[in-house]
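A single protein chain has been omitted; all remaining protein chains appear in their positions.
Chain IDs A and B follow the sequence of writing; residue 1 opens each chain.
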Amino acid sequence: MLLRTKGKPINIETHLVGKVTRNPDQLDENSFLLIDSSISELPSKNYMGVLSRQDEYEVKNGEYVVFKIPTLDHLTDGDIVSVGNDGNINTLYRVNSFHNTLLATERCNSNCLMCSQPPRDKNDIPIHYQIHKKLIPLIPKDCFELGISGGEPTLMGDLFFDLLSQIKTELPATEIHVLTNGRSFAWNQMAEKLGELDYRRLMLGIPLYADYYQVHDYIVQAENAFYQTILGLHNLARYNQRLEVRIVLHKQSIPRLTRLAKYIYKNLPFVEHVTFMGLEYIGYTPHNIQKLWIDPYDYHDELGEAVEFLAGQGMHVSIYNTPLCVLPERLWKFARKSISDWKNDYLPECSRCSKLNDCGGLFTWNLKKHSEHIRPFTA
Amino acid sequence: MPFQNEIKDNEIIVFADTSLFSKDSIFKCLYWYGDKFHTNVSFADSNTFRVSVKPISTNRLSQQEQENLLLKLERDLVDFNLRDIVTKETQNVRDLLIAKAFSNGEFDELPPGDVSDPVGFNVNQLKND
Partner (left out) sequence: MIDAKPDRKSRKFREIDQFDLNEKSQYYLLPFRFHRITDEKEIIVNEVGDYLTLSNGTFERIVKRQLDKEKDAELYGDLIANFFISEEPIPPLIDVLATRYRTKKLFLNYFTGLHIFVISLRCEHTCHYCQVSRVTQNRDLYDMSIANIDKGIEIMFKSPNPHVTMEFQGGEALLAFDNIKYAVEKAERIADEVGKGLTKVICTNLALINEEILEYCKEHEILISTSLDGPKYVHDKNRHKPHASSYELAIKGIELSRKILGHDRVSALMTTTKLSLAYPVEIIDEYFNLGFQGIFLRNISPYGFALRTDKSKYETEKFLTFYKKALDRILEYNFSGHYFTEDLAKIFLTKILTPFNVGFVDLQSPAGLINGVVVFNYDGGVYATDESRMLAEQKDYTFKLGTLDDSYNDLFFGKKAQEIAQLWANEALTGCSECAFQQYCGADPVHNHATQGDMYGFRPNSDFCQKNMEIIRYLIVLMESDNRIKKIFESWAKTATH
């Protein structure tokens, strides 16, 4: 799925954020008109600008323009884009997707071996914040769920809380899912501030990879991260925050996985959801694949015991990113079709599979590195 | 080893080095013998406790019973001494733990380590703090 494109800018000085439409009647001051081929006459309304595939463009009313864009096929009426003075057009929000995510920052205080979106040490927080500030009011009020990810969003500091409170005001009916390593919340004031927002639609997804600090710290490549994350989870629970614990399954996390499940039940019984996630072959993972790879087929026992223990104790458990054919059947009821539409794909043999409709398939990038045990069901 | 553990006249006698065994642990151990035995602790010399148990009942113990009892007492003394070490070494943490448990977080420790990224983040510089 294409999420960015580029053309030649005219008149653009700062980042613009607006909705796109092909229908001139829908235009307003916050929207761009998409022009796929030539257009006889520009509407006379007040609107933000024009995004065009045309090779030439003649400015009429000082409108903002990007032209000579190779394709606009990936954009649907109602999608929201940011347009930079360099002519970059990034899709920020897709109206037909259930998986919209705001990227808070690419900065991070951890450096996980299997990070899918490796961090960058550049302060991009102000620019992302400015863009999101403009974006949020444009998001449809019936947006069901919105993710916030990074990098590590809490590095935004005060802006993190500003962002959340803006979303809470603008999108009161939307479920918000924030991915954070939770370490900052070890400092009570962070958790307390979040508590003050009193945001019941907010859920924090926090990764935890072992019950023993050294293993977790190694996986996330940061000293004291384990202790900070556990303290963070406890502080957040103190302010009644809704929490999800996320476990990525790989060679480093599997050996203590069943112990981790017990640890979660004993020490974090307040978490609302525990998710076990297959490894994504992207970001740092290909580089560290020797340290990380274990065929999902080979950790059935550990995964099964961990999942069934937690579920048996009444906790809500899910398995993400794992095709049905590499899971024992007794675990199918925990498997979710979790992979966002634009990252989702199947292998050629899947077309013959009778479970194709129930199966969450693979990450596009995992087509290159997948279990040796993908076998279509034939029945 | 000048003193040998022994069984004499229906009495089980065990010697314990005062530098290795605490007095407390010996009494805690003998407590559990108190329903069926007369128990006694004294000094064999300045470095050695003499610990003995003798059945209250007048029925004599069989040879086998006596030997089992000797073994049990020896093992119990070791176990209770180890327990006593844990109790004493951990008394302060335990008190702290209970004090914390009945507080409302006002005595929380500072988290360990650093939370910044290479660009620089200071968790203590939030506004309105």
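One rule holds in what follows: a residue touches a chain if its C-beta (ideal position, glycine included) is under 8 Å from a C-beta of that chain, and two chains touch if they have at least 3 such contacts.
All values derive from a computational prediction rather than experimental measurement.
K.L.:
Checking the contacts here: which visible chains does the omitted one touch?
P.N.:
A, B
K.L.:
Given that one chain is not shown, which residue among A:54, A:111 or A:338 touches it?
P.N.:
Selected residue, touching the omitted chain: A:111.
K.L.:
Taking the full complex into account, find the residue in A:57, A:129, A:199 or A:227 that is in contact with the omitted chain.
P.N.:
Looking across A:57, A:129, A:199 or A:227, the contact with the absent chain belongs to A:227.
K.L.:
In the complete assembly, which of A:129, A:265 or A:293 touches the absent chain?
P.N.:
Answer from the full complex: A:265 touches the omitted chain.
K.L.:
Based on the whole complex, identify which of A:49, A:119 or A:360 touches the chain you can't see.
P.N.:
Residue touching the chain left out of view: A:119.
K.L.:
Please give every residue of subunit A in contact with the chain that is not shown.
P.N.:
These residues touch the chain not displayed: 111, 113, 118-119, 121, 187, 211-215, 217-218, 221, 223-224, 227, 230-231, 234, 256, 259, 263, 265-267, 269, 288, 309, 312-314.
K.L.:
Which subunit B residues touch the hidden chain?
P.N.:
With respect to the unshown chain, the touching residues of subunit B are 28, 31-36, 78-80, 82-87, 89-90, 93-94, 96-98, 100-103, 105, 108-116, 118, 120, 122-125.
As a convention for this text, only the chains that are shown with their structure count from here on.
K.L.:
List the centre-to-centre spacing of subunit A and subunit B in whole Å, with centres computed as mean CA coordinates.
P.N.:
53
K.L.:
Name, in rising order, each residue of subunit A that touches subunit B in their complex.
P.N.:
Touching subunit B from subunit A are residues 107-109, 119, 121-123, 152, 155, 157-158, 183-184, 186-190, 193, 223-225, 227-228, 231, 238.
K.L.:
Per the contact definition, I'd like the list of subunit B residues that touch subunit A in the complex.
P.N.:
Against subunit A, the touching part of subunit B is residues 105, 108, 111-119, 121-129.
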